[in-house]
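Structure first, then comments.
Every protein chain except one is present and positioned as in the full complex.
Letters A and B name the chains as they come in the text, with residue numbers starting at 1 for each one.
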Amino acid sequence: MSAPDLPAGIMPDYRREIPAELLARQGSWVWHEVVQPGVLRHLAADGSELLTVRILLPPNGLLSASTLRDLARWIREYALTGRRTSRQGFEFVGVRPEKLEKFLAELQAAGFPAGGTGKSLHQIKCCTSFIHCQNAAVDAPSIAQAITDYFYRDFLQQDLPAPLKISIGGCPNQCGGGVEADIGILGLYDSVPEVDEASFLAANIDIGLLVSWCPTGAIRPRQTEKGTMVTIDVDRCVRCTSCVQVAPEGISLKKKSYVAIAVGGHGGNSCKGPEMAAIVFPRVPARPLDYSAIIDRIEVIINYWRRAGKPGERLAGFIERTGWSDFLETIGASPVEELVDKRLPQTSIRRDLHFRY
Amino acid sequence: MPGDSKEFPLCHELMKGRSPSHVRELSNSRYPLAMYEHGLATGETAYGHGGYISIPELPSGVAVRNSCRPEIIEESAYLRILPPAGGWLSAVTLEKLASCAETYGKGLIHLTSGGTIEIYTTREQMVPMVRELNAAGLDIGSTGNDLRCLTACCGPARCDMALIDAPALATYLGQRFIDEQQYPGYPQKVKSGVAGCPNDCIRAMMQKDHSFIGVYRDLPQINNEVLAAWQEAGGDLAGLIAACPAGALTWTGTTLAIVPNKCWHCMACINLCPAIRPGRERGVAWVAGGKYGHRGPQGPMVGYVLVPFIPVKDDDYTAIGDLFGAFLELWADNARKKERVGDFIARVGPLWVLKELGLKVEPQILLSPKRNGF
């Protein structure tokens, strides 16, 4: 054997990505501030500083080799190292202060503007959808692009009440994290999956697994002369597509789709703990590339919050203060019966008398 | 660009906006733009369920998407690279990724929302590309039913809040459990993340099956001299006191103090004011069961806190690694086929997990005692 065995078993140490001069200052930072949109300054106890420039990347973290080389060249010329953010954006860390202005101008000219820090629209996180995924109901990257284009100014400036994070997942898998953000967009299927009897019976499908995966008990096995089949209860089905994933050979889906818009998701444990976003528009058309229905609704949400939100108040805190009744009415949300959790209605219905009108 | 505006009108449309365009990146690579145009034009993806692929020598880190338009492309394969923790990417690594993508792939990489790096390629190019990546100190994994890549926030190299060295812990776990990332032998995938403080910038508690979050156990430290300077410079003291969710901050007129048993040990005051810094008694909380996906009985869920505080001293992560490994074994031995950690814990109960692992049930994990007699 000439070549060594695969897999090689290498987990890279992140420290190899950070130059020694920055590693030496690891843990020395005591505070940070946003100097201007897209520029962070970290301060050490000894008064020394570290500049970070955050830029907008194209949706979905897709980068051609030439763009990768541009990022590398900019690091070499202007900074110590770089990092991808958890929102699929990019940061240059250790930017040389004397070159900051020139760097920002160069980034702007190259079409990768700095921004998305503090009280701005941050990089929209989204999944790959039609670009490379078999499950996609809608195309998250083009929706992300349309929203970023429309609210571009809010990426570059910082005059929202608080940070605004938008995430988009193309199907119920939610790789893009639509459930997590201040505003989440969730790709969903319209149709109930259909069982094709012949191909279902022909494939060697694990029925127990199939039944256990359905969150609502909509799938029931039944015995036929030719073997065990399943039936899908149309009223119970929430179109999560779990069954299509378990048994693509026998269960398929007509690919009509739409999105739901959710608000008030937040991670982190300052103030309240992490919470999933709540759906306020369960059914919005999302046919590429006409995303006006999505943008209109997001704009209503953002404008209300922009107008009435207190400084520092994230969308979730804003809704908590003003109350769901008021919020739903002001944004013209869908009728309440469409907003109740179909799976676990008890979690959506109030059990105290603290009404707000 | 390959394909003018007539051939791919919708793709072309997506390059006209003000913000950076993914189509521009696609068209600067050898990605088959006709596949994306098909999706945009029909409203349906041009990719199909893949499922069956095996590349000898590469048990994990490789996958193939089937194509519904074989005349454009027969299938689309990709490699998934285990990323350096914390998202850190030096110029050297970026250039290496660029050259691998060009030489062996379609000239395109993908920073996934799950934290990995993917390179689009073909089956034939996979083994040679992996060898080249290996030579550069990188490797593949994190697909199928395996331990997915260990993600972390940026950590103390850049962040002033870092209570623990999150990328160092992620690297430790990634190195210790490298086989689990490269050989898919679990009932289902299991994602993990490490965040340096309760701000949880990577949303580990929500996205990851398994997370360790830096926490402190004593009180935030207040420096009243720095506070005075901060107020002098325009710091909003009333706003700061109001921002504490627990009402634990008190102002005597000259000094700011924290009522000990009121404090939640969150980060609200620390995030707002340079005069308040996190406590010094530091460790991690262990949270398990988060997921975004709407599949399985529970759908999307925030993880359960199983242990509120595991001390971390002198960068020794052995005990955390032992716990991580023991939990993975317990889950893998008892989970049903395809049962994510969150669905598993919801079924067997957090207390059962703690009991099996021989861990104490700390009062901090309780939201409230039960409200029925069962």
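Just so it is clear, a residue touches a chain if its C-beta (ideal position, glycine included) is under 8 Å from a C-beta of that chain, and two chains touch if they have at least 3 such contacts.
Methods note: contacts and distances are computed from a predicted model.
K.L.:
Looking only at the UniProt record of the hidden chain, which name from "Acyl-CoA dehydrogenase", "Peptide ABC transporter ATP-binding protein", "Cell division topological specificity factor" or "Sulfite reductase, dissimilatory-type subunit gamma" is the right one?
P.N.:
So, among "Acyl-CoA dehydrogenase", "Peptide ABC transporter ATP-binding protein", "Cell division topological specificity factor" or "Sulfite reductase, dissimilatory-type subunit gamma", the name matching the hidden chain's UniProt entry is "Sulfite reductase, dissimilatory-type subunit gamma".
K.L.:
Among A:40, A:79 or A:247, which one touches the chain that has been omitted from the display?
P.N.:
A:247
K.L.:
Given that one chain is not shown, which residue among B:15, B:310 or B:332 touches it?
P.N.:
Selected residue, touching the omitted chain: B:332.
K.L.:
Could you tell which one of B:59, B:114, B:141 or B:290 touches the chain left off the display?
P.N.:
Touches the omitted chain: B:59.
K.L.:
When the complex is taken as a whole, what residues of subunit A touch the one chain not shown?
P.N.:
Interface with the chain not displayed, on the subunit A side: 203-206, 209, 245-249.
K.L.:
For subunit B, which residues touch the unseen chain?
P.N.:
49-52, 54, 56-57, 59, 145, 179, 183-188, 332-333, 337-338
Criterion: only the chains that are shown with their structure count from here on.
K.L.:
Could you pull out which subunit A residues touch subunit B in their complex?
P.N.:
3-19, 22-23, 25-27, 29-32, 42-43, 50, 52, 56-69, 71-73, 75-76, 81-86, 88, 93, 111-113, 125-136, 139, 141-142, 145-146, 148-149, 152, 155, 169, 172-180, 206, 209, 212-213, 215, 240-242, 245-246, 248, 255, 257, 267-276, 287-289, 312, 343
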